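Removed from the display is one protein chain of the complex; every other protein chain stays in position.
Let's look at subunit A:
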Amino acid sequence: MTPETPTKRQITVPMMADLAARDEAPEILFWVGCAGAFDDRYKRVTRAFVRILDHVGVKYAVLGLEESCTGDPAKRAGNEFLFQMQAMQNITTLNGYNIKKIVTACPHCFNTIKNEYPALGGNYEVIHHSTYLQQLINDGKVAVEGGESFKGRRITFHDSCYLGRANGIYEAPREVLAALDADLVEMKRSRANGLCCGAGGAQMWKEPEPGKKDINVERAEEALATLSGRAEALDNLRGVETERAAPGPHGLQGSIIAVACPFCMTMMADGVKNKEKENEVQVFDLAELIASAEGINA
């Protein structure tokens, strides 16, 4: 048997305007989001997700320069006027292309388009990339093999508020991670009891109010204690009075905090840095992990 020859191919990301000009309709519109388009760290997630879309051969498109902020941070901050201006502008664009199905890697964009655009005339099937990846894996379109092996590596998933509590999506990201055959450990505060990373509600763009600690540090401490199996470190955590952590202790080296949200990504990575563990623990998005495991990075 000849070993697989890695060849790489450049992806030309299909633009919605070009498809429309050819009178074609995509199966899904990939909503990139501002973080996915501008934030250097999250651009890597966008690129990983596009590799997956390309790899499975789904007919997709992006809006490119026609995309604009969904208005989520404006709405959470109380600026309803700015939110609706943004929403209507985007709805005009999306309806102009007769978009039916949207996939996005940002839980904030997901929540806003799915739940808040209908009242303003935007009705679409909106899917978060965690659900989409789960479907691809379940349908066998992504085999989760041929690339980096995550077997036995410790991974803990940090629930994004706007995916979890806000929209009840707890299992899809966990099923995606389960496909990696890794050693999944749950934080004490997970699923409906998950602790916010501290960035929601427009906190991403402001300094926190005076307090004892930053929220992302509190959450990073929990993630690190969970990954290292130091249950006693978790006993001081407040907010939940049940469930215990996985037994330990373990070394942290090679452990992963998995996220499914650009803001969680920033906050968790900063929190890990604050605890000076960035050389041992990495923060990855689901799409990056799947793209690596599938061996399609180039």
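Methods note: contacts are C-beta pairs under 8 Å (C-beta built on N, C-alpha and C of every residue); 3 or more make two chains touch, one makes a residue touch a chain; residues count from 1.
As a working rule, contacts and distances are computed from a predicted model.
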Checklist entry - One chain is missing here; what is its name in UniProt, given the choices "Heme exporter protein D", "Insulinase family protein", "(Fe-S)-binding protein" or "ABC-type xenobiotic transporter"? => result "(Fe-S)-binding protein"
Checklist outcome for this item: Of A:N79, A:N123 or A:N274, the residue that touches the missing chain is A:N79
Item to check | Which residue of A:N115, A:N138, A:Q253 or A:N279 touches the chain not shown here | outcome: A:N115
Item to check | Which residue of A:D139, A:E207 or A:E276 touches the chain not shown here | outcome: A:E207
Checklist entry - List the subunit A residues touching the unshown chain? => result 2-11, 13, 32, 34, 36-39, 43, 46-47, 50-51, 54-55, 62, 64-65, 67-69, 71, 73-82, 84-86, 88-89, 92, 111, 114-116, 119-120, 146, 161-162, 165-168, 192-196, 198-215, 217-219, 238-242, 294-298
